[in-house]
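In this view, the complex is presented without one of its protein chains, the others remaining in place.
Chain IDs A and B follow the sequence of writing; residue 1 opens each chain.
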Amino acid sequence: MAKQLALIVDPIGCRAHGLCAQELPEAIVLDEWGYPILAAGPIPPHLLRRAKTAAAACPVLALKLTRAG
Amino acid sequence: MNSTLIWYISRATGVVAMLLFTAVMVLGMATAGRAGGGALPRAGVLRLHRYVSLLATAFITVHIATAILDTYVNIRLIDVFVPFGAGYSPFWVGLAAIVVDLMLAIGITSALRRHLSEFAWRAVHLSAYALWPMAVLHGWGTGGGDASATWMIAIDIACIAAVTVAAIGWRLRARTHPDTAARLEGDLRHARETIGAHS
Partner (left out) sequence: MTMIDTTRPAVRTATAAPIGAARLIGAGTGPDLQSHLARLGPLPTGPLRAAALITMTEAVGLAGRGGGGFPTSRKIAGIAASRRSSVLVINACEGDPTAMKDAMVIGRSPHLVLDGAITVAQAIGAGRVVLASHRGSDSARFLADALLERGSAAKRMKVVTVPARFVASEASSLVNYLNNGDARPSGRLAPIWESGVDARPTMVLNAETVSHIGLLARFGADWFRSVGSIDEPGTALVTVNGAVRRPGVVEVANGTSIGDILRLAGSAPAGWALIGGLAGRWADLATIADVPFTTAALRSNGLTKGVASISVIGEGGCVLNQAARVLDYLAAASAGQCGPCMFGLPAIAADMRALMKGDSAALDRLRRRLPVVKGRGGCAHPDGAVAFAASTLGVLTGPESGHLRRHLAAGPCPERGSDIPLVKVGH
């Protein structure tokens, strides 16, 4: 019933600050050049609040939450 | 309440607010300059930047409220927002009004960032570089006897030094990150053209 949200990143906007991976290491890792690799699929409920923090932590707002599916 | 106490609270919170604003500036430049890691991860630097700015706002609010309440100086509510009209020290208080206006603009645009263009948010946010010196000048101009006290001068110098070092060490160095360099190179290879240029 609760809406499902997923993480997406705007690859053109991303500047490899890497704050997202620090805020949500369970779902975001950085590749060897510092850009985020996101776990696929909807965000598990227990990580939802921290996912919003991670999106807010992006200095260029490249990380976003979107409706999944 | 004792009028002198209100006056002292106003001046004390003013000094603390300046220290906090200085910290906000330094933390902001650290964020943009990609500093952090080790003891404090970059996400922590950004969180601190935001928390300290809220704290600074709280101290500024008390500083302003007590300045209005205090009967020794003639500062009305409108003088908080509209500069150079105050009965007391119009120029230096006027600077503070500009600081308040910019502070509100920065705060509101940051809260509503998702609904604004990147350019709009950035332009307002960068006015912090004008805001902070004005705040320091306001403190010095309204300081009276305290402004020339050794401890006050030491605080002023420490704040100016901190912002200067952060600017040179971090903010100006941001250009050397590989992402920045690669994008600059991409911009050169794909130079923008005037629309509608055709053979």
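Just so we're on the same page, contacts are C-beta pairs under 8 Å (C-beta built on N, C-alpha and C of every residue); 3 or more make two chains touch, one makes a residue touch a chain.
Every value quoted in this text rests on a predicted model; they were computed, and no experiment measured them.
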Completion exercise
Only one of B:Asp101, B:Asp146 or B:Asp179 touches the unshown chain, namely B:Asp179
Fill in the blank from the handout: Contact residues on chain B toward the hidden chain run 178-179, 182-183, 185-187, 189-190, 192-199
Completion exercise
Per the touch rule stated above, chain A touches the missing chain via residues 8, 10-12, 14, 16, 31-35, 37
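As a working rule, only the chains that are shown with their structure count from here on.
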Practice task
Can you check how far apart chain A and chain B are, centre to centre, with Cα atoms defining each centre and the answer in Å?
Solution key: 29
Practice task
Using the touch rule from the top, collect the residues of chain B that touch chain A in their complex.
Solution key: 31-32, 34, 41-44, 46-47, 113-114, 118, 177-180
Exercise for the section: Write out the stretch or stretches of chain A touching chain B in their complex. Expected result: 15-19, 22-23, 33-34, 57, 59-61
